[in-house]
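For this depiction, one protein chain was excluded, whereas all remaining protein chains were kept in their positions.
Should a chain be cited, it is by its letter among A and B, assigned in written order, with residues numbered from 1 in that chain.
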Amino acid sequence: MGIWVSFFAVIALVLIPLVGAQGAGQYLFGIVIPYVAVLIFIIGFIYRVVQWGKTPVPFKIPTTGGQMKSLPWIKSNPLDNPSSTGGVIGRMALEVFAFRSLFRNTRVELREGPKVSYGSNKWLWVAALAFHYAFLVVFIKHFRLFMEPVPGFVTLLDSVDGFMEIGLPRLMMSSIVLLLAAIYLLLRRLAVPQLRYISLAADYFPLFLIIALAGSGILMKYFLRVDLTSVKELVVGLFSFRPTIPEGIGAIFYIHLFLLSVLIAYFPFSKLMHAGGVFMSPTRNMPNDNRAKRHINPWNYPVKVHTYDEYEDDFREKMKEVGLPVEKE
Amino acid sequence: MYNKGKIITGIVIFVLFFASPFLYGLVKSGPPPEPELSPKAKEAKLCVEAKEYMVESHMQMLNEWRDEAIRNGKRIYVATNGKEYTVSLQNTCMECHNNKSKFCDQCHNYAGVSPYCWECHIEPKEK
Partner (left out) sequence: MAKVAPPEELSRVDYTPPKKGWIDKPAELKEGRWCYGSKPKDHEVVGLPNPRAWSPGDEDWKLPDNWQEIFLDGLRERLDKFRTFRIFMDICVRCGACSDKCHFFIGSGDPKNMPVLRAELLRSIYRGEFTTAGKILGKVAGGRKLTYDVFKELFYYFFQCTECRRCSLFCPYGIDTAEITIIGRELLNLLGCNIDWIMGPVANCYRTGNHLGIQPHAYHSMLEFFCEEIEEITGILPEPSFNRKGAEILFITPSGDVFADPGTFTAMGYLMLFHYLEGMGLDITWSTYASEGGNFGFFTSHEMMKRLNSKMYAEAKRLGVKWILGGECGHMWRVCNQYMDTMNGPADFLEVPKSPLTGTVFENAQSHKMVHICEFTADLIKHGKLNLDPSRNDPYKVTFHDSCNTSRGMGFFEEPRYILNNICNDFHDMPINTIREQTFCCGSGSGLNTDEIMDLRMRGALPRANALQHVHDKHGVNLMSCICAIDRATLQALVDYWIPEVEVSGIHELLGNALILEGEKKRTMNLRGEEFPWVEEEEEEAAEEAALEVNLEAAEAEAEEVAAEAAEEAVEETAEETVEEAAEEEAEVEK
């Protein structure tokens, strides 16, 4: 059910600007909605992170993935079981930039016998890396339309991305990789029964949305084509707070822009917030040094305990019988 | 324990990253380009195809022209209005648009595009 809800929701999101972005509607889809979306995105994102940040971390509970630091002659694993800030930075860097935990992934098979076997299963890791890095590259490359004059690193990234020199405009690897990876992530949800069972509308929706976003971008660049100069004029106008709507930009552009607006406005209220959450996950971003450095719980409160005196009162005679020392005779 | 300092640092980095185009836009935002038509082009009034089509799709047309001319030896292009043109960047296009820096480069630089035409072709001498 979730998949159809999401699918038709995204179809609707494509149709809305197709119909609406005409005449005065262009001001709504070209200026008002993008501004509102950016505001929601930035404020919403900060709101969520602050909300997490205001929640205390009462205990230091890292998930340890390697030998701890103990006796000096025992080799420890500072990246999977860090005991220092440096180690934690290393662990987090691996997690954020290389998806270290996902790299561990295995697939279990129960065979006749019974025999439980563990196969290497790196496809999710590969697809996730491809998806995220392609998205990053595509996003950064859009800076050529955000900034005038175009900064050097964007031009450089562009020439690397298009090094295959296929077609004109040159085919960019990142856009194809992004689209394919997103499609893989979608098909995987549908093909694996367990995954299909756990998937919610909230899982399909961002995938459809991103596929539509990337699809509309590719369509705009390679097939339908719009006047890039006018597009940039509009975009630079937005970023320099002098919004204008140049004449004659094709509808496909407004579809693309609207899908992006929806994506970023949806971002702070969805699972996409894993982008911020991964930095704040207490099982990953803390050193395993509890025994060496005391962690403070801000809401630690006194509890009712059964004291030794109460205990001795309960059992004094029996203790004395077997010669156990007691406080009170 | 709250890690206040680290979280605020993170938020600042986040905001700086996403606000960078705005900050950049406030400091410098060049005007949109004004490609200059040569007197000859002005006089001709019409390019090979309609202006809108040329603005959006000239790269596509040049790509086809190259393939047709080099691979198939076809050197005549029949425009939508029936007029015939010689398929040649240098002799047809650049004949009118004879100033690369005032015409081509204007939009290409603005959009951050670096076409590889000039890896083979020689740009016309600017007058």
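Assorted remarks:
By our rule, contacts are C-beta pairs under 8 Å (C-beta built on N, C-alpha and C of every residue); 3 or more make two chains touch, one makes a residue touch a chain.
Since the structure is predicted, the reported quantities are computational estimates derived from the model, not experimental observations.
The absent chain, not drawn in this view, touches the displayed chains A throughout the complex.
Residues touching the missing chain, restricted to chain A, are 1-2, 5, 48, 51-52, 55-61, 63-71, 73-77, 80-81, 83, 95, 99, 101-102, 104-108, 110, 113-116, 118, 124, 128, 192-203, 269, 271, 273-274, 277-278, 280-284, 288-297, 299-300, 303-308, 311, 314-315, 318-319, 321-325 (touch as defined at the top).
Definition applied: only the chains that are shown with their structure count from here on.
With each centre defined as the average position of its C-alpha atoms, the distance from chain A to chain B rounds to 35 Å.
On the side of chain B, the complex with chain A involves touching residues 1-4, 7, 10-11, 14-15, 18-19, 21-22, 24-26, 28-30, 32-33, 52, 55-57, 59-60, 62-63, 107, 109-116.
Per the touch definition, chain A reaches chain B in the complex via residues 38, 41-42, 45-46, 49-50, 52-54, 56-58, 60, 143-150, 154-155, 158-159, 165, 167-170, 225-230, 232-233, 236, 239-242, 246, 248, 250, 276, 279-280, 295-298.
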